[in-house]
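Of the protein chains in this complex, one is absent; all others appear in place.
Just so it is clear, A and B label the chains in written order, and each chain counts residues from 1 on its own.
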Amino acid sequence: MKTLQDHIDRLNALNFKDMYNNDFFLTWEKTDEELEAVFVLADALRFMRRNNISTKVFESGLGISIFRDNSTRTRFSFASACNLLGLHPQDLDEGKSQIAHGETVRETANMVSFMADVIGIRDDMYIGKGNAYMHQVADAVTEGYQDGVLEQRPTLVNLQCDIDHPTQCMADMLHIIHEFGGAENLKGKKIAMTWAYSPSYGKPLSVPQGVIGLMTRFGMDVVLAHPEGYEVMPEVEEVARKNAAASGGSFTKTHDMDEAFRDADIVYPKSWAPFAAMEKRTILYGNNDFDGIDALEKELLAQNATHKDWACTEERMKLTKGGKALYLHCLPADITGEGCVTGEVDASVFDRYRTPLYKEASFKPYIIAAMIMLAKCEDPAALLKALEAEHTPRKRM
Amino acid sequence: MKTLQDHIDRLNALNFKDMYNNDFFLTWEKTDEELEAVFVLADALRFMRRNNISTKVFESGLGISIFRDNSTRTRFSFASACNLLGLHPQDLDEGKSQIAHGETVRETANMVSFMADVIGIRDDMYIGKGNAYMHQVADAVTEGYQDGVLEQRPTLVNLQCDIDHPTQCMADMLHIIHEFGGAENLKGKKIAMTWAYSPSYGKPLSVPQGVIGLMTRFGMDVVLAHPEGYEVMPEVEEVARKNAAASGGSFTKTHDMDEAFRDADIVYPKSWAPFAAMEKRTILYGNNDFDGIDALEKELLAQNATHKDWACTEERMKLTKGGKALYLHCLPADITGEGCVTGEVDASVFDRYRTPLYKEASFKPYIIAAMIMLAKCEDPAALLKALEAEHTPRKRM
Partner (left out) sequence: MKTLQDHIDRLNALNFKDMYNNDFFLTWEKTDEELEAVFVLADALRFMRRNNISTKVFESGLGISIFRDNSTRTRFSFASACNLLGLHPQDLDEGKSQIAHGETVRETANMVSFMADVIGIRDDMYIGKGNAYMHQVADAVTEGYQDGVLEQRPTLVNLQCDIDHPTQCMADMLHIIHEFGGAENLKGKKIAMTWAYSPSYGKPLSVPQGVIGLMTRFGMDVVLAHPEGYEVMPEVEEVARKNAAASGGSFTKTHDMDEAFRDADIVYPKSWAPFAAMEKRTILYGNNDFDGIDALEKELLAQNATHKDWACTEERMKLTKGGKALYLHCLPADITGEGCVTGEVDASVFDRYRTPLYKEASFKPYIIAAMIMLAKCEDPAALLKALEAEHTPRKRM
């Protein structure tokens, strides 16, 4: 087993100085070394927790969360990350339907941040708005700090926007790295990010976009598969293409789920809403046109229903490399026969991967904590070393 | 006044090693020495708080609470217990009406537990389900810990199920022990656990069941009194009978409230729903049959109304030992003339016992904290000694 010093040595070999006093919006705004720093620090924090070494970086301070969509898992991951570092998680409940804008955002961002070291936001409902909203908040607290309103400038962590879901995809990736024994073993591996049918409606595009935007950086062959009409944002496809070119991998698209699964090392079958429909919905919400939203929902459910054959079945799993591709999902999945007649995945497939799926999710709190620490601590490697030397137990025995 | 060393000495004389890395579901699953360890440790923690000695066992970690029924008192008791030990309380709000099952429970239990040292659950609404649900959660996190999903295996504390309400009844019992100057003075004392009329409907059976399951272990004469049709679970009556036989006390039943009160040292008059009705309601909820639930409610209220004479009146209190039995209630009580025309207890009786009732409730946070500490610390006596030696103040002066 590795020692903490191994992690510290790896951190010391990386250049991530621009992460200090910065935010985490999109993975493709970060360098490879910065992403690696997140992975290494996440592993180091987990190592310390497992070995009962305190990771208390903050003696006080708030971690503000703003969830503009329901969330249990991400909420608990964020709260866990804050707790791990010594921050108190405090949720701002704005009411889901209210799209705040402009000066209201600026004011609220400052009013909740007097003691905030981090602000985590989930805003994935409105295409073209979520990421922009996060930037508004980040700009507002920058200004508040510069003006002497805030004693510190909280770092912003994107807990899922309309474009990317970096904490999820980084957790997915760290899981892959562990399963394959290191990032260096991923070159040439095939990963299929594919659409799958779900009876529910309007799932965000941030996971497939985040996956193709991140996984293309490791020299893998990334395939994006979906029925016609379920396109993701073209800008993100462009990011994936450039990443693939740079990393020596590939990025391809198909409308054939079998083709995507064939010889895949990793599959990520998951429902999402068509980009165009999400745009339409954003406009309807903006106009408070709830009849329009209902009509759109019906239309989309009907459209979805024509693609029930897009499912991660036992048959399809047999097409993958040795029939044993690593199955990923951000959870919760729609499982055929469990709560829905037809879903994203066969129950027997899901059950076989239950433990790996839970492990995949278990990286998220550590990924978030690493993002916070890299933004707030100038020399995290030295700090880890100091914490190890002090050896304050997390739990008294 | 006792010293902390007295508590430590008492702990050291007890065998409670099986509580380590274990859960707390039902009092009758614990040995006498284990229950005594909870009482002693609860007193010790309270002693330390009163003497401004830090009881911080955890530097970080979450205390997850799942309340599947409304709760203010137990919620605050759990949060207080967590805070006392250094854990951050984090509530999982599932929505009251949703009965999760099977794999969903397993998944959610893991997803909220990455940093959890304790999970407290209240699930008292559904006969045959609440305790089973808690076991599902406990099994899920055991598996999660074994599989490397969780870095620690959170302990489960039953904050009220369909069978028992151990944190309440243990607090009640510690109150009795203090009022009577020690458990050794309880032999031969008579305690009347009796039904009482309330205009509300469907109160859980866990308190009367918990009381007869626990109080019969101290050599007391425990009388369970209720109108016909308000039977509690027969399995728990069987537990009470066996306990009484083993402890040298007695367990008897009556349908006469006066008989129960006569010469009683302690009375615990409280409303509960008939067991059969609770079973019926569970089925109706399972079927989402809300009309059926409404009809059942009307029927039960009518049935209750035929027993308005089951009340803790001044007249009845005169029947007790010297007219001065210790009056217990888990709170809130339905008080005649305060918010209801006829309730469980006369206002003048309740008012006379107000301070003892609040004291009774005040033990609960310490009972919960003791349960957590016994499950998470291998040698709590040594830890108390270390904390005393360090003498870190809880509050700076």
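Convention: a residue touches a chain if its C-beta (ideal position, glycine included) is under 8 Å from a C-beta of that chain, and two chains touch if they have at least 3 such contacts.
Model, not experiment: these values are computed from the prediction.
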>> In the whole complex, not just what's shown, which of B:77, B:168 or B:336 touches the removed chain?
In response: B:77
> Which of A:147, A:228 or A:291 touches the chain that is not shown?
Replying inline: A:147
> Going by the touch rule given at the top, which residues of subunit B touch the chain that is not shown?
Replying inline: 46, 49-50, 54-56, 72-73, 76-77, 79-80, 83-84, 86, 88-89, 331-332, 335, 338-339, 351, 354-355, 358-359, 361-362, 364-365, 392-397
> Which parts of subunit A are in contact with the chain that was left out?
Replying inline: 56-62, 88, 90, 92, 102-104, 106-108, 110-112, 114-115, 117, 144, 147-152, 376-379, 383, 386-387
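The rule we apply is simple: only the chains that are shown with their structure count from here on.
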> So how far apart, in whole Å, are subunit A and subunit B when each is placed at the average of its C-alpha atoms?
Replying inline: 41
